[in-house]
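I'd like to ask you about the structure that follows.
In this view, the complex is presented without one of its protein chains, the others remaining in place.
Note that the chains are named A and B in the order they appear, and that numbering of residues resets to 1 at the start of each chain.
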Amino acid sequence: MAHRIVRRTLLKGGLALAGATAARALDRLRPVVYAQPAPAFRIGFIADITGNVAPSGRDMLDGFQMYLSEKNSMLGGKQVQLIVEDAGGVPANALTKARKLIEQDRVHLLTAPLLANEAYAVRDYVAERGTPMIYMVASADDLTQRKGAPNFVRTGWSSSQPSHPFGEYAATELKYKRIATIGSDYAFGYEVLGGFQKTFELHGGQIVQKIWAPLGTPDWSPYVTQLRRDVDAVYAVQVGVDVIRFAKAYRQYGLKDKIPLIGGGLQSDESLLRGMGAPEDATGILTCLHWAAGLTTLAARKFVDAYNAKYKKDPSYYAETNYTGGMWIDTAVQRIDGKVDDRAAFLRSMLAVQLPNAPRGPVRLDSYHNPIQNEYVRKVEYRNGRLVNTVIHTFHNVSQFWTFAPAEFLKQPVYDRNYPPCRYCG
Amino acid sequence: MGASFYVQQALNGLSFGALLFLLASGLTLIFGLMRVANIAHGSYYLLGAYVGLSVMRWTGVFPLAILAGGAAVALIGIVMQRWFLARFHQQTLPQVLLTMGFAFFFSDQALLLWGGDPQTIPVPKVLAGALVLGSVYFPAYRLFVIAVGLCVFVGLWLLLERTRLGATVRAAVDDAEMARGLGINVGRVMTGVFALGAFLAAAGGVMGGAFLSIYPGADFDVLPLTFVVVIMGGLGSLKGALIGSLLVGLLDNFGKALFPELSYFTLFAPMALILAVRPTGLFGRG
Partner (left out) sequence: MRRSYSGLAAGTAIVAALCALPMVAPTYYLHLLTLTFCYGIMAMSLDLLVGYTGLGSLGHAAYFGVAGYMVGVLATTYGWGFWPAAGAGVFAAAFTAAMFGLLAIRATGPYFLIITLALGQVVWGLAYRWVSVTGGDNGLRGIARPVLAAGFSMSRIQVFYYFAMAVTLVAALLMYLIVTSPFGLTLRGIRESESRMRVLGYNVFLHKYLVFILAGTFCGLAGVLYAYYNGFVSPADVHLVASANALLMVILGGSGTLFGPLVGSALLVFLQNILSGITQRWLTILGAILVLAVMYAPRGVVGAARTLFVRRPAGRGTRVPAVEQSETT
């Protein structure tokens, strides 16, 4: 009897405490605008720092915060209030967070979430609201082709953007004729491969096999052992831990020494290179992306050294793109003397920014709000005890349409599982 | 498709199945025998792998990494069982909530302590090579996993079926009242079995960490697989867990190799079918 009374009292007390804490917490969450003494530049950052994409989300936040701390949280002369919300890599959560940031926190600028499906989830809502949104990582092609909006700015890349020059490079420089491909079975994989296939076949190459494996496949052995051996190279496009698992399987089954491995930009992203089982799993892989930690330009070296000093690792492309994003916003706000409340002027300024000296090189926008920038062919090398992307070739002024006229390019469908079709598949 | 294709895929499937069995062996003890719905089992895998990774980085001794990972997590298991789970004996829903809470906690703490980047436990040099027979290529590490899986099965089976300790465990699990009446310290037996189950999960984590890499989310990736294998094999049946794991490994592998377009279904569709046909699992005691 006595212990029941004790338990009941404890429970009532606990509820009261919880209620009080909840009240205090809710109080803290009232639109912070009212509590702020001086008007701040509010940036809503939808991060994915938990869940399966946590490492990349973490890099994104780190890169952005590094720029902010270099500028003492002042962008363009305005004090920045960075409101970070975790979406956990789930599209529905990204939408809920976007609602909170726009309706509750009244942010001046929203940073788009990482994944394409999250970006699509928030797209309609943000387009309707008109809040400026900056895409730094989400690379779904169509977001700046058919499904763009006036208030969207992309400073990252589009999935097929680096693949177009790389396809040409593989055919004309590496002189590959027949390639087998293996990739993760979802939109990003289709778009990265699609761009490569288009230009590779345009220059006389042939894709003779296409294998698709579900995202998050634990065991790549059934796929690796299916790859055709009568090819000049294997093109792989995976993300996250699948990259590591595939690279390991590729070597374990003896293919690494026999058939060169090339792939989409993320195949050798710095965040994954450091997780490879053995250096030999990754050395020699050729990829193409707008960033490489092994870039030797002054701006790149400065950024890489500073990032290493702060975080003790090489910056991945997620970190660089967010750092440069910070630089972009800084420049835009400076040009309008900090008047971020004038939404139209702010957007116009964001669209007009040109960065000649970002860590990745020069960046400016095309008329579809997507960046025009360098694309680097990178080779993974083992130097001083770590794996590094060294640049072996540079393409300048690459847009999302490559050498095609936008109108022509937009006539073809979005790169898909079945487009371009595999005409030479045996 | 020549004979070499079938041999290759069979070996692939068996090695994946063996890894699944290593994971499932611990859960067979915890869920199959003790009927504790331990949602934190995936976390045991993850934590064991991370601890093993750190030990491997400091010492480079693979067996030590396995032991250290196993011991650390066994300790966690003891704490969880003694102080939290014991009072919810045979109450599934509270067990689910409790262990899920722990799973979230462990998952986040692992992210905090080891960071988010996926990492791979370096395979010891002696196991880094491969066996080549004609056109069949077989990585040594995978053979190692099969060997370890079989050893664990034999060891556990001998323990449970042929030793006095095993008889004590089976008695305590089947009928706690009676066992207590016979003077068996049921509480201590339960804690011991739970700790062993946690140890096996963690050791599986270290072995898997060299194979599948460790990353935030690995805990929730292996969890459904492990539960499915244990239950598909039949609750309480160690033999069922082994057959179930190997079956899943082979079906998944051949499915992906022969029908790559159906890859999303090769893991779970066969399980659903097997359970639809035999609702108490392959060797379940119902």
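The working rule: a residue touches a chain if its C-beta (ideal position, glycine included) is under 8 Å from a C-beta of that chain, and two chains touch if they have at least 3 such contacts.
Because the structure is predicted, anything quoted here is derived from the model rather than measured.
A.B. asks: Please provide the labels of all shown chains that the missing chain touches.
C.D. replies: Counted over the whole complex, the chain not pictured touches A, B.
A.B. asks: Taking the entire complex into account, which one of B:A10, B:L64 or B:V96 touches the absent chain?
C.D. replies: Answer from the full complex: B:V96 touches the omitted chain.
A.B. asks: Write down which of B:T59, B:T163 or B:T280 is the residue touching the left-out chain.
C.D. replies: Counting the whole complex, the residue in contact with the absent chain is B:T280.
A.B. asks: Under the stated touch rule, tell me which residues of chain A contact the chain that is not displayed.
C.D. replies: 4, 7-8, 10-12, 14, 25, 28-31, 49-50, 84-86, 88, 90-92, 95-97, 99-100, 103-104, 116-117, 120-121, 123-125, 140, 185-188, 214-215, 416-417
A.B. asks: What residue numbers in chain B mark contact with the hidden partner chain?
C.D. replies: Residue positions of chain B that touch the missing chain: 31, 35, 37, 84, 88, 90-94, 96-98, 100-109, 112, 220, 224, 227-228, 231-232, 235, 264-265, 267-269, 271-272, 275-276, 279-281, 284.
Just so it is clear, only the chains that are shown with their structure count from here on.
A.B. asks: In whole angstrom, how far does the Cα centroid of chain A sit from the Cα centroid of chain B?
C.D. replies: 34
A.B. asks: For the complex, which residues does chain B have touching chain A?
C.D. replies: Per the touch definition, chain B meets chain A at residues 8-9, 12, 15-16, 108, 111, 115-123, 128, 130, 132, 137, 139, 141-142, 210, 212-213, 215-217, 221, 252-254, 256-257, 260, 263-264.
A.B. asks: Could you list, by residue number, the parts of chain A that touch chain B in their complex?
C.D. replies: 49-52, 54-58, 185, 211-214, 216-219, 221-223, 225-226, 240-241, 244-245, 248, 252-254, 271-272, 274-278
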